[in-house]
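Have a look at this one before I ask anything.
Missing here: one protein chain of the complex. Every other protein chain is in place.
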Amino acid sequence: MKKIFSRPESLRDVPTHYCPGCGHGIAHRLLAQAVDDLGIREKVIGVAPVGCAVVAYDYWNFDCCEAAHGRALAVATAIKRVRPENIVFTYQGDGDLAAIGTNETIHTANRGENLTVIFINNAIYGMTGGQMAPTTLLGQKTATSPRGRNADSEGYPLKISELLAQLPAVKYIERVSLHSPQEVLKAQRAIKQAFQNQIENKGFSLVEILSPCPTYWGMSPDQAVEWVKETMSKEFPLGRIK
Amino acid sequence: MAKIIINREKCKGCLLCVSFCPKSLIVADKDLNRRGLNPAKTKDSSGCTGCSMCAIICPECCIEVYK
Partner (left out) sequence: MKKILMTGNEAIAEGALQAGCRFYAGYPITPQNELIAYMARHMIEAGGVFIQAESELAAINMVFGASAAGARAMTSSSSPGVSLKQEGISYLAGAELPAVIVNIMRAGPGLGNIWPAQSDYFQATRGGGNGEYRTIVLAPSSVNEAYNLVQDAFDLADKYRIPVMFLGDGILGQMMEPVLAHSQRLSACSRVNQLPAKEWALTGCKGRNPNLAASFRLAEGVLEKHNMHLQQKYNEIRSNEQNYEGLFLDDAQVILVAYGTMSRIAKGAVNRLREKGIKAGLIRPVALWPFPVNAFTQNKKLKIRYLVIEMSYGQMVEDVRLAVNGAWPVDFLGRSGGGVPTEDEIIKRVLF
């Protein structure tokens, strides 16, 4: 028998610190797989965020850079401008990309930087203990919205991908999900496309990934993927946005 | 003819593979691994088609598929 599924070379063979059922592990693997498939492991430079994926560079087997909370796209802009021959991506959560880093996100997209952005939307701040994120759904209870997010006082879930799609310099945005193997395969295609765009110098590409956080949603891994499918993807519709 | 190998020490027991195996061939092991978690294990690999659904959904990348 032949091995038909195994760990990509770009993903180190070490245990992650993520909780059971967390989507980050899947997203890390998809990204590593795309890097392997495109043969760019020795050219790629990843920019890790602040958030649960802060030590993503411990898991990826290629050059990586830290960024202060929200600044990943400023850091990535400079790396790519200094080294246009390299392939540069950021991997950011919803707090990083759509709250503290909104300014960097919008302006990097508006400059049309030739970058690949992997945006993990799990509607919560995981690393700090389950606080409200810009993408937290209305009514969703978190440590800082204990009565459920209320539009009157906390506003609405921020659809940053739809906002970014308005910008003329943005070339590609797709929203995918990790709630089933079929959706994971779609996510894998989208991530590969976002890297392919950079290789072809097409410009700013972003993949938003709806990702389960069983721990801070207070659910089992099973319930969490079900919630992504039945609830979260209603608020954040899947598919190509631009 | 196909089979999967689950690395029971790396498995965190989220059991998404159990939910998504179309043939229901994976179960939770009653014995704990060294992390103190109940890892996934194959109940019966005779019906495995190598569809890889379990490996694709596995957040720990701890399932290898052979066909």
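General observations
For clarity, chains are labelled A and B in written order, and residue numbers in each chain start from 1.
Everything that follows uses one rule, which is that a residue touches a chain if its C-beta (ideal position, glycine included) is under 8 Å from a C-beta of that chain, and two chains touch if they have at least 3 such contacts.
Small disclaimer: the values here were computed from a predicted structure and weren't measured.
When the full complex is examined, the chain removed from view is found to touch A.
Annotation: of A:A67, A:L210 or A:M232, A:A67 touches the absent chain (contact as defined above).
Annotation: of A:S6, A:N103, A:Q166 or A:Q182, A:N103 touches the absent chain (contact as defined above).
Think of the hidden chain as still there; on subunit A it touches residues 41-45, 47-48, 54-55, 57, 60-68, 71, 74-79, 81-83, 86, 103-104, 106-107.
Methods note: only the chains that are shown with their structure count from here on.
Subunit A and subunit B, compared by their mean Cα positions, are separated by 26 Å.
Looking at the complex, you find that subunit B touches subunit A at residues 1-3, 10, 12-16, 19-20, 37, 50, 52-61, 63-67. Contact residues on subunit A toward subunit B in their complex (touch as defined above): 1-7, 11, 15-16, 18-26, 29, 178, 180-181, 184-185, 214, 221-222, 225.
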